[in-house]
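Left out: one protein chain. Kept in place: all the others.
Letters A, B and C name the chains as they come in the text, with residue numbers starting at 1 for each one.
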Amino acid sequence: MAGPIRVTVWNEFRHETSNADIARIYPNGMHAAIACHLETRGFAVKTATLDEPQHGLTEDVLSETDVLTWWGHAAHREVEDEIVERVQRRVLDGMGLIVLHSGHFSKIFKKLMGTTCNLKWREIAEHERIWVVEPGHPIAQGLPPYFELDHVEMYGERFDIPAPDQLVLLSWFPGGEVFRSGCCFNRGSGKIFYFRPGHETFPLFHNEHVLRVITNAVRWAAPAGGPPVEFGNLQPLEDIKIRP
Amino acid sequence: MAGPIRVTVWNEFRHETSNADIARIYPNGMHAAIACHLETRGFAVKTATLDEPQHGLTEDVLSETDVLTWWGHAAHREVEDEIVERVQRRVLDGMGLIVLHSGHFSKIFKKLMGTTCNLKWREIAEHERIWVVEPGHPIAQGLPPYFELDHVEMYGERFDIPAPDQLVLLSWFPGGEVFRSGCCFNRGSGKIFYFRPGHETFPLFHNEHVLRVITNAVRWAAPAGGPPVEFGNLQPLEDIKIRP
Amino acid sequence: MAGPIRVTVWNEFRHETSNADIARIYPNGMHAAIACHLETRGFAVKTATLDEPQHGLTEDVLSETDVLTWWGHAAHREVEDEIVERVQRRVLDGMGLIVLHSGHFSKIFKKLMGTTCNLKWREIAEHERIWVVEPGHPIAQGLPPYFELDHVEMYGERFDIPAPDQLVLLSWFPGGEVFRSGCCFNRGSGKIFYFRPGHETFPLFHNEHVLRVITNAVRWAAPAGGPPVEFGNLQPLEDIKIRP
Partner (left out) sequence: MAGPIRVTVWNEFRHETSNADIARIYPNGMHAAIACHLETRGFAVKTATLDEPQHGLTEDVLSETDVLTWWGHAAHREVEDEIVERVQRRVLDGMGLIVLHSGHFSKIFKKLMGTTCNLKWREIAEHERIWVVEPGHPIAQGLPPYFELDHVEMYGERFDIPAPDQLVLLSWFPGGEVFRSGCCFNRGSGKIFYFRPGHETFPLFHNEHVLRVITNAVRWAAPAGGPPVEFGNLQPLEDIKIRP
C-alpha cells in the first residue's frame, strides 16, 4: 500500500452520552480514545457513530477504509440491515474488521460468523489475565507473555464462534472461567479479529496493552493486495479433451 | 445414540417435475434416490421438499432429525427466511447438515458460512477426478485414492468459503480448474459437510462413490452427544478473590 | 471395522514400582487402571511397558493395534529411537495415538509434532477446571460443560505445539494459568489426541470424566478405513496434452 493504513473507528456512542461515570472515562467517546491512539501510530484515522446518517458508513466512507473497528453494546438492533450487508460486502472484498468486546453480539459479527456468538458473562469488576498462546503471530508483537487488566467484565466459554483460523490470546478469570480472547478469522478477501476487553465502565481503551493489540490487529487486518476475485460462468472450452 | 441415525433428505424437487430428461434419471426425485440408498445403509430416512407446507421442515421434523441433507438450485429464493433460521438453530444445536452441489448457493449454507459461497462454473459434461487429501478422515472410509465422474458440471476456485475445518476432497477438471470438493465445518454443536458433485442432469446420485461419500458424511455429521451449551449471566460470586 | 477396537495401553511403569504412595493408587500400574476401564467399554485391550523387550511394542503388536495410549515421565530417554520410529510409521499409517499428561515430553510426541512440546508446570496439588470448548466434537460425548479435578499438577501456556487441528478442552488453574488440554492432530492417516490430566501421584485414572475422555478419544482415533496412500513416480503419460 502506498500511503498509511486508513482506519475508521466505529462506535455506538450511547453510553458515553447518557452515563456520567462513563463520560468521565471517555469524554469524547470510546471512538475518540481509540482514534487518538491510532493516529499516534501513523494511521489515517476517521470515526463514525450510530447516530450519524447511515451510521457514518456510507459507500464512500467504506470504500476509503482499509480497516474498520467496531464497538457496540446496547443498540445492536438499531444498526440497519442494509448497512450491515454493506459492511459485510466490504469485508469480503478485503477490508479488515476489528470487533471489540460486546461487539461479539453485533449484527455484522454474527452475520460473518454464522453462529450465535453467545457466551457467559459476569460484571463484578474482577481482574483478567490474558495469555499469548501464539507468540509468532503479528498481533503478539511487543506483548509480554501475558498481561493483566485490573477491572473487567468477565466473558466465559463456551463462546459460540467457528474455531478461529488462528487463536492468539486466551483469558483467565478468577471465578474459574477461560475465554478465547484474541481470535483471527479470514472471510472472503478480508481479515477479522475479535478482541475481548473493552467494557464501557472501565478505562480499558487507555490501557497500553489493549491499545497495542488493537494497533497490531489493524496492521495485520489491512488489505493484503491479493488478486481480484472472479466468479461466474466460464466460457465453454470447445477444445477441452474430456479425458486427458 | 440408541437407535439408527435419523436422516431427512431435503430436495427442491422442481427440475425433476419440469424436465423430462431429468425425470428419466430421477423418476421420483433426487431425494428418493438418495433416501433409498441411505435406507440400505441402516439409517432411518425421511424426505422433505420445497413445495410441502413449511418446506417439510417443521419444528417436529427437525427435532427428530439427526442429519439433514440439502439439494437446491433454481429456487433458493423461495425458501422462507423463517425456515432457514429454524434450520440454522437446529444445526447450531447439534444437527448435522450435508450440503450438496448447487446447495452452495442456498440461503442456509450462506447463512452458516457468512460469505458469498460464490465460485466459477461451466456446464459441458466434462469429467472430474476427485482426490482424497485427508485419508485418515472418516468421510474417506472405503474410498480409493481418487475416483472419477464421467460427466459433470465444473465448479472452480476461488470458492468463497471460510477455510474448512478439515479439507477432505480436492477436484481436478480438464479445463485447468481445481476445487475444494469435500469440506468439513463445525458450527455451534453441529457439523456441516459440503460435497461438490450432484448436478441434476447427470445420474451422479446413482454413482457408488458419490453415495459412499454421502453415507460416510451422514455418520460423521450425526450429533456427538456433547454437553448442553449454557450461555448468559453467571451469578456474581461474592467469594471470588479479585487477586488469586 | 469388523471386531472391537484393539487398544494397546503403554506405560513407562517405573513410578509405581519405586514409590509406595503411587503403588497404593495404582497397585498394578497406571496401564492396568486404564486397561481395566477400557475393557468395560468393549475394547480389546492389551498393555505394554518400557521394560519389556522392545518396550512391548514389536511390529506384530503394533500391526494389531488400532489405538495406542502413551504414558511416560521419568524415562523418556530410555525409549529406543528405533521403537519410536516404528510407532511413528504406524501412526502415519493410520493407528490412533492418545498421549497422556507428561507424555507431552515423550520422544514419539515430540517427533510427531516437530516442536519442543515444552510448557510451564507447578506441583502443589491444586485443583483444575476443564472446559469443553468444542461441544460438537466426538471426544466431548457425555461430558458436562466443564468438570473439575481436585488435586493435579498444573500445566500452563505457552504449550509449544502446532495449533491443534481441533481444540476440544481448555483448562483453568487457580494460579492464573490456562492450558490447551484436549488437542486433536491429524498426521498421515493417523489421529493423535493429547490429554493433559494424569499425574502419577493423584488417582486421576480412576476419575470418571478422565476415563470418559480417554474412552471417547479411543473411539475417535481408531483407524478410519480410508484409502491406501500411494507415493512415488507416476509413469510418464505420453498422451498428456501439455496445454489442455
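By definition in this document, contacts are C-beta pairs under 8 Å (C-beta built on N, C-alpha and C of every residue); 3 or more make two chains touch, one makes a residue touch a chain.
Source: prediction; values computed, not measured.
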item: Per the touch definition above, residue among C:Pro27, C:Gly42 or C:Gly114 touching the missing chain; value: C:Gly114
item: Positions on chain B contacted by the hidden chain, ascending; value: 129, 131-135, 145-146, 157-159, 163, 166-167, 170-172, 176-178, 180, 237, 239-241, 244
item: Chain A residues that touch the omitted chain in the full complex; value: 94, 132, 134-138, 140-145, 165-166, 174-176, 186, 188-191, 223-230, 244
item: Interface with the unshown chain - residue positions in chain C; value: 88, 92, 111-116, 118-127, 154, 156, 158, 160, 162-163, 165, 174-175, 177, 185-188, 229-237, 240-244
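Simple rule for what comes next: only the chains that are shown with their structure count from here on.
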item: When chain B is superposed on chain C by its C-alpha atoms, the rotation angle in degrees, nearest 5; value: 180
item: Chain of greatest Cα-centre distance to chain A; value: C
item: Distance from the mean Cα position of chain C to that of chain A, given in whole angstrom; value: 36
item: Between chain A and chain B, centroid-to-centroid distance (C-alpha), Å; value: 30
item: Junction residues of chain B - those touching two or more other chains; value: 165, 174-175, 186, 188, 229-230, 244
